[in-house]
Structure formats: C-alpha cells, structure tokens
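Every protein chain but one is kept in place in this view of the complex.
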Amino acid sequence: MARMNMIQAINSAMDVAMGRDPKVVVFGEDVGYFGGVFRCTAGLQKKYGKQRCFDAPISEGGILGAAVGMGVYGLRPVVEIQFADYIYPAFDQLVSEAARLRYRSAGGFTAPLTVRTPCGGGIFGGQTHSQSPEAIFTHVCGLTTVMPSNPYDAKGLLLAAIEDDDPVIFFEPKRIYNGPFDGHHDRPLTPWSKHELGEVPEEYYTVPLGKAKILRPGEKVTVIAYGTMVHVCLAAAEESGVDAEVIDLRSLLPLDLDTLVESVKKTGRCVVVHEATKTCGYGAELVSLIQEHCFYHLEAPIERVTGWDTPYPHAYEWDYFPGPKRVAQALKKVLED
Amino acid sequence: MARMNMIQAINSAMDVAMGRDPKVVVFGEDVGYFGGVFRCTAGLQKKYGKQRCFDAPISEGGILGAAVGMGVYGLRPVVEIQFADYIYPAFDQLVSEAARLRYRSAGGFTAPLTVRTPCGGGIFGGQTHSQSPEAIFTHVCGLTTVMPSNPYDAKGLLLAAIEDDDPVIFFEPKRIYNGPFDGHHDRPLTPWSKHELGEVPEEYYTVPLGKAKILRPGEKVTVIAYGTMVHVCLAAAEESGVDAEVIDLRSLLPLDLDTLVESVKKTGRCVVVHEATKTCGYGAELVSLIQEHCFYHLEAPIERVTGWDTPYPHAYEWDYFPGPKRVAQALKKVLED
Amino acid sequence: MSRAPLQLHIPEPKARPGGVTDFSGLRIPPAGVLARPAVDAPSEQLRDYAYGLIRVLDDQGRAVGDWDPKLDADTLRLGLRHMLLTREFDERMVKLQRQGKTSFYIKCTGEEAVAVAQAMALDAGDMLFPSYRQQGLLVARGCPLVRLMNQIFSNTRDPLKGRQLPIMYSEPDYGFFSISGNLGTQYPQAVGWAMASAYSGDTRIAAAWVGDGTTAEADFHYALTFATVYQAPVVLNVVNNQWAISSFQGIAGGERTTFAARAVGYGLPALRVDGNDFLAVYAATAWAAERARSNHGATLIELYTYRAAPHSTSDDPAGYRPADEASLWPLGDPVERLKQHLISLGEWDEQRHATLLAELAEEVMSQLKEATSYGTLGNPPPNDPGSMFEDVLKEIPGRLVMQREQMLALREGN
Partner (left out) sequence: MSRAPLQLHIPEPKARPGGVTDFSGLRIPPAGVLARPAVDAPSEQLRDYAYGLIRVLDDQGRAVGDWDPKLDADTLRLGLRHMLLTREFDERMVKLQRQGKTSFYIKCTGEEAVAVAQAMALDAGDMLFPSYRQQGLLVARGCPLVRLMNQIFSNTRDPLKGRQLPIMYSEPDYGFFSISGNLGTQYPQAVGWAMASAYSGDTRIAAAWVGDGTTAEADFHYALTFATVYQAPVVLNVVNNQWAISSFQGIAGGERTTFAARAVGYGLPALRVDGNDFLAVYAATAWAAERARSNHGATLIELYTYRAAPHSTSDDPAGYRPADEASLWPLGDPVERLKQHLISLGEWDEQRHATLLAELAEEVMSQLKEATSYGTLGNPPPNDPGSMFEDVLKEIPGRLVMQREQMLALREGN
C-alpha cells in the first residue's frame, strides 16, 4: 500500500473520482495549472485537461453559484474554497441554494456538489486563515458536513462525498496535512509516512459518511472529537493516563449518535472537543444530544474543550489552541466531578 | 402611556434615537419614502429628511459594507434587512468585518451598527420568509444578538442596541408585530393594544442588553424561550396547568445565564424552546450551559422544542411551527421523566 | 481645490403619489433605426447597443428595420395568445387570492412580451432560470395551467408538495428551474449550467432573468464575471420594469447609465430592447441565443418595460408612485401593440380578438375547476404532513425519521 500524507490522499481521491466519472469537474482559486495553494489539486489539470480542472475568479459566491448550476445540469463539481475563512461570501449560495434546492423543487433539481476547504489553526495564519466554521453549516438542514483526521479517511470520505447526491462540505484540517499534529507544537511533527493511517490504497474505496470511529477504546470517559483535535485528544489520554475512549466523528452530519451514546452509557462521563469557538459550536449540539440520550448514565457534567470565544490571535496561537494539557485537565475534571 | 404594537414601538425607538443623535441614520430596502414593507420606518424620511432615512439597493452585502464604513466614520447606522432569510448575502460583512473590526484593529476602528430584521414564521411566508437564523450569529464572537417578545422591550432594546458601541443584530419576530401570537392560529389574535406590554412610553428609555425576564414564575420546570415562542410557552404553561417558570431571554448574547441557572436550580427541570431548526440551534447552547451549571440539580433530561430540521414548508406551517401543544407535551414529559 | 462641504445624493423618482410623472425626458429612439449586427461581431463593436433601444414596431404598429424577425402570422397569433392567456391567468389568480384561496400571487401585467417572446425565440431544450415574474415562459412552453394552480393552491396535486410559496414554480419537464425566494441566485447558476453544457459538448444554452432592482445583488456580478471569463453560452436578461417594490430604478443604479451598460464593463455585448415590443424582444433574444449557441458567449439583454401591476398581492403601489403612471408609460402595452400589428397586417380583427379572449377565459376557468377539485389553500388542509421530511436529502436521515414520528404522533394525539 502507498504511503500518503493528507494532501496526497485528497489529491488521489479527486484523481480516482475523475478517472471513474467524466462528470466530475474540479475548480477553484489557483487549483488549475498551479494545483492549489496547498497542492491538493496538483497534476489534475495536466492529467485531465484544463476543462476539467481549472482556475476560478476570486469569487467564492460565484464558484458556488456556478457549481450549483453545474450540478443541476448533471455534473459533479468539486470546488475548493482556499481557506474555510473565505467561505462566508458563498454563504447564501450554500445555505439558500445548494442546501435547499432538492427540497424546494420536491426532488426535481439537485446540487450534488462537494466543497473542499482547509480549516483550523496552528499554522500561525492569524484570524482569517485559522477558523473552523463547521457549526454554521451543521445548523443548516440539507448540508452534509465532514472532517477527516487522517489520510485514509480523507480519501475514502472525499470519494463518498463526491458520490453523494447532495451537497457536502468537506473540511480539511490543514494543521494535519503533513502529519498527525497532537498539539505539542514544540516537538517535531511525525509525518504521515510513519503513521499507520498514512497507508492509503491507490485505488478506489469509500469511507461511509455518518460513521464515527473509536480510535482508542476506554472505560472511564468518552472523548468526542474530529479533525486535528482527534490527535490532541489521543495525546491527552495517553499523557494523562486516563482510561479514555476517544471517538473520531469523521462526519458531523450525519452524526453517528449510536456510537456516542453507547460509549457514554458505558463510561458515564464525556468530554467534547473542538477547535472552533465555544458558544454555539458543534460541541453544544453534541452535549445536548448526549444529555438527552444518556442522562441517567451521566455521572458528571459533560465538559467542552474548545477554542475561546475570540478570533484566532496570531501571536497567542498556542494559548488559543485547545492543546493536550487543556484536554487532559478536562478529562481529570470529569473524573473528579 | 401610549399603546403601541411592535411596529410602532420599533418605529418610535428609531424616531427617538434620530431625534437625540444626528449620527443615527436609517437605511435599507424600501425603508425610505415608503417606510418599509412592514412599515417600521414609516414617517422617518418625512421627519428627518431623505439623507437620514433612505432606500438602499437590493444588496444586503452592500448595505452592511456601507454601514460598517459609516460606523468607522463615526455614524450609528441602523439598517433593515427586509427578511432575516435575506441576511445571508451579508454574512461576510457581518462576520468577517463588523464582528471582527474592533478586535483586529485593537480598538482602533469600530462598527457601532444595528441590523434590524424580521424573522420567524407563522405568516405563510414559505421557506424564505420564515427563517430564524439567530444561531449562526450567536456562534460569532463580536456580535450581540437580541430578540424582543413585546412592544415595550422592542423599543427599549432597540434603543440600547443603537447606543451600543458594537454591532447588534436585532431580530423582530414578525408574527407578533401586531399581537402576542400564542400559536393558536385558529383563534383571533389579541392586539397589543389590549396587552399590558403594549404600553410603551413615547419618550426615551432603554432595556438593558443581557437581562432576561421571568414572565411567569413557577416551581416545577423552567421554560426558556425568546421572541414569538415566549407567548407560545406562556399559553402552554397555562393550558397544561404545569407550574412552569417561563423566562424570556430578550437578549441571546450577552446571555443572562444567572437568571437561568437560578431558576433551573430551583425547578430541577428545563425545557428550551425556539422556532429555528433543532440541530445546532441556540437551544443546543442553552442546554449545554444548563447541564454544565445545574448538573446536580437536574432531575430529567433537558428537552428541546424547536422547528423541525427541515425548511419551513408553506402549506404545513402549523405542523412545523412549535405550538403550545408540543410545548405542553414537553412540559409533561420532563415532569414524568 | 474646492473645499465646499460634501453632500450626500439620494436619488428620487420623477414623481410621487399626487404628482404626475413626466416621461418626456426618456430617450426613446424611433423603431427600426438600429442595424442588426452579425452574431459573431466582437463585443467592442457592439457597445452602442447598450445605450440605444432596439424597437421593431413603430407607432403605427408596423414592423420596421433590420431587427424585424419576420415571423409568420401564425407565430404572431400564437404569441398574442400566450400573452393574453398569461394576463387572463394573472387576473384570475389575483381574484382567487382576494378570496383567500391562496396566500399570495405575483402578476406580470405589462411585461408579458418579455417571457412569451423570449420563450418562443429560445429552443425547447434550453434551460430557463427565471425570477418570479416570468410565468409567461411556462405558458409559452405549454405547461398546463392546472399544474401552476395546484402549486399556487398547495393542494393535493401540488407538484412541490406544499413546500413553496405560491408561484415559486419548479418545472423540470419544461426546462424551468426552481424559482428561489432569494433574489438573483439563479443568475450564476444559469452560467454554471451553461458552462456544464459547453463542457459536455451539448448544444443547449441557458437563459436567466433578474429584475432591475436585483442587479445590485452579488449574484449579478458573479454571473457576468463567470460568463465573460468562460464565454458561457447563456442569455442574461435584466427586466427593467422601473420598480423594485417601492424603489425606482435609480436606487439600483439606473440614474447614471442603463442596466445594459453593466455588460459593457465586462466586455460582454448587451442589447437594450423595448420590452413591450414583442418583435423586438423576440429578435434580440434570437440573436443572443444564436451567438451563444455558436460559441461566441453570453449576451445581456435589458428589457425596458414597466411594472403595471403592484409588486405582489402584498403590495399597494399607491403608497409610493402616482396611480396613473402605468398608463403614461410611453412604450404602451405589449398585448395591445402586437394586436394592432396583426390587425395592421390584416391578420387579426376585433371580432377574432373577442372570441379568443372568451376562449382563454374559458380555458382558465376549466383548468381552475380541475385545480380547485384538488383543493385550495388549507381547504381541505393538506394531508401529507409527513412529506415535509422528504427531500431534505435524498434519503431521509435518521434524525428526521425520528422527528417525523414525533410530529405524526402529536397529530394523532389530537
């Protein structure tokens, strides 16, 4: 099996999808000849021609509007928004159009598009290259929201997203493009090539949307995370010595609630972790669902470990980023409570 | 004291604000000569001149962009977005700009603007004249989010919003513009003129942002709501005979957490109600905070009664709208649990 | 350098209620004066068309000049029929709205030539991305009125299952895209559809419509940008009916230039057309369609017309414009003008006209009878609330299955 980092795995997913289905087209800012500022589309234009992988005007709303129209025609557009922070200008086309089209036309028209976008901090990108806006999409019915934590899942989920007949927002935590960053910014990064989830088949496969994965089984507390935070949580569990069960959601919506409920019923305690700001983050929904479904099993309040309710401050990146120490503290807290 | 409906109270707030401060300007689609499609700005252009209350192009993003610039200059723009459903095109200017300007400039520049926008359903407006998108704003740090439930509060909160030195989103539940609609769509609506909260002083006063109000004291269960749902909850409490304490948030962010926590600690049970879709709605944040702060006092899972996770369907309006029956059912459920 | 105080300019229409609108300042060139350029003419050579006004029917109802599409009498009569049917349908629906049979309606009175002539000039396979005021497209494409009525009444046969506000049609079988409540979003979508068609080596083009007011939305800019960059085969129409609810077109930026001129800014050709002149609209649309279909890219057409109707049944224009403004509109009424043209050709007369009107009224009534047999708004109440959980996604997700159960249980409980 090949070793790939997340960039290569994502690139491979698009390559495989384009090879299988001429309806798949890829476009976005700088994705054509250059292959994307993070190189995720490198080589695709050369291989499939400039009509199938091309640069778009700096116009996120236009990119989404055009993608909806292409989807209506029958294509499967896969568009890149250069940074998740720049998805806001496309918000109306995503929320009022892509997400609502099937419903309002009673199935007469659909928008089977995929939006790929790098998210999250930890790269000294400052407040407009570090955001994690997933919760504003999970509030919108009609959208599917995915965030992988490793190359294997990234490829399989992206292929599943492209094949999905409804719009999917595919968040790529850019801090783990090259390796499973665990929040220890002062230590060297292990590259994916040294990690088992860096083993990625060259060929086609999918990872189903809506299935979480237990990455570390445990008995005392359930830790729910996605994206970069999965690795932070694994480190926190390891370092704190807490017998924590760490679950990687992989797909936020659809949500694999059963897996979560089963785990929390077993452990009786739960910590929810994300990098996005706390208030009304996706963690709030997770907490709500778990208290609803596991109320009588809970032995302590569910803790949220998240980004603070401020923009992402450039120089205070590591005071902002919810690192392993904060997660470990929360693990201990729920055990003490 | 004068009797006003919510439209008149909102109009009066702007009138008073404009009278007191020449820096207050009002604009938006159809708000000038015509006075707004809901008549909230009626008479203001005539009274203050067309430079102070004027029509804007159909360009929600442009309206917000211009308002930010005016705020930077030193004015206090009050803009109307004709329906909350049409706020999405302005999302980037609201989230990346208005909300972040003070922070990113370290206080050097600010955007003291107010966005007024009618929200909510119950008027057969279909999916694009019925939405309640408050939760996508409460997730954004830097924004203040307000939703009044009656004329008195509407005027006082709007004046407070206009005076606030940061951007405020002021949601107007259009279903209660004329009277306190309690969800019984088959019964005649009581007009505000027959309601004590329809008594509104003509002159200046403010209702502080961030203070909830207990509208109905009770011992058995705490009901948290805002906007139209406040009246639905009052009706549900009345009709179910449940000894419920009904709290009107008035301001979602800042949130008056103390009042909520105190109440839930007393009652041990809680129902959270809103009209917006459930998943990642503001209710999720309320549930999370309450389970965090009142865990050991809770005797049953906190229930959420919300709009379903679908767009607002025109003909099935009353199957969608969370009416008093659904709320009453939830009240009984938490008591039984 | 001048240091006088700056002043803020706020545009104002020519007249307000109580006043009299003076349209004499409008520059309306005579019919027939503009030449019809080659469809592959470079856009730089076409700039003047953004400032002129293509007109074919002259004041005597004769078709004159280069742009005369030379339609045969049957086609003209069909156009007249479609326009009259559209008008009759509008009138009837407004009456029903007043009777509470539906919550809402939007008329296109005075603008019938736009949708009808454009639908006729386009191919049947071309994809239409309309706003809410082009019901004439569906009439001209032969969509049964009963389908539209079923949607308007949200009845048991509503093709949109009661989900949409009345008149927000979606008719895939008639190449008519789902109307959006959010203004303008269909514009870049049409461009994307056209790009997809070009990518696929198809021969079908797209067409889209927005109003003058809607040109101020981002989507207008997105569409023109993408259309020029990728030479998308699309006809982009701006229906300048002078009003956007209560705002006159100066508030959308129409004071200082034409809406057609927007296209010039992107290097796209624009045709400015007398929107009440059936022949001119037909000819301009045919030109733009041919240009697009032969890989010369997009054209913007400004259809210069007047919104004779209120904005919608929720609106009363008496609050913001002189009551008689429509009747003073110097370009007349599209139906009347086509009728006079046919009469002047000897292909029509008052008698036949009266017969046709009666026939159309009958047609509307008979379809209405059928539609009302399936119900009107809330009468009987729509009977499949569970369906509201369908089509959010292709498969109903687990949480919606649960919500549906909850909702149905609650209903039963009554």
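Order of writing sets the chain letters: A, B and C. Residues in each chain are counted from 1.
Note that a contact is a pair of C-beta atoms (placed from the backbone, for glycine too) under 8 Å apart; a residue touches a chain by one contact, two chains touch by 3 or more.
Treat the numbers as computed from the prediction; the structure is a model and nothing was measured.
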Visible chains in contact with the missing one: A, B, C
Contact with the hidden chain (one of C:I251, C:L279 or C:L338): C:I251
Per the touch definition above, residue among A:G74, A:G107 or A:G126 touching the missing chain: A:G126
Which of B:I7, B:V37 or B:L75 contacts the chain that the document leaves out: B:L75
Selected from A:A56, A:L143, A:I224 or A:L289 as touching the chain missing from the view: A:A56
Selected residue (touches chain absent from view) among B:G43, B:P217, B:G241 or B:P254: B:P254
For chain A, the residues touching the chain missing from this view: 29-30, 32-34, 37, 50-51, 54-62, 85-86, 88-89, 124-129, 278-279, 308-311, 313-316, 319-320, 325-326, 329
Those residues of chain B which, in the complete complex, touch the missing chain: 25, 51-52, 57, 59, 61-62, 65-75, 77, 89, 92-93, 96-97, 101-110, 141-142, 144, 165-166, 254-255, 257
Chain not shown, touching residues in chain C: 1-11, 43-44, 195, 197-203, 205, 215-216, 218, 220-222, 225, 228-231, 233, 250-253, 255-257, 261-268, 290, 293-295, 297
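Following the convention adopted for this analysis, only the chains that are shown with their structure count from here on.
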Longest centre-to-centre distance from chain C, chain (CA-based): A
Centroid spacing, where centroids are CA-atom means, of chain B and chain C in whole angstrom: 35
Mean-CA-position distance for chain C and chain A (Å): 41
Two or more partner chains touched - positions in chain B: 61, 85, 88-89, 127-128, 279, 309-311
In chain C, residues with contacts to at least two other chains: 161, 163-164, 168, 180-182, 218, 392, 399
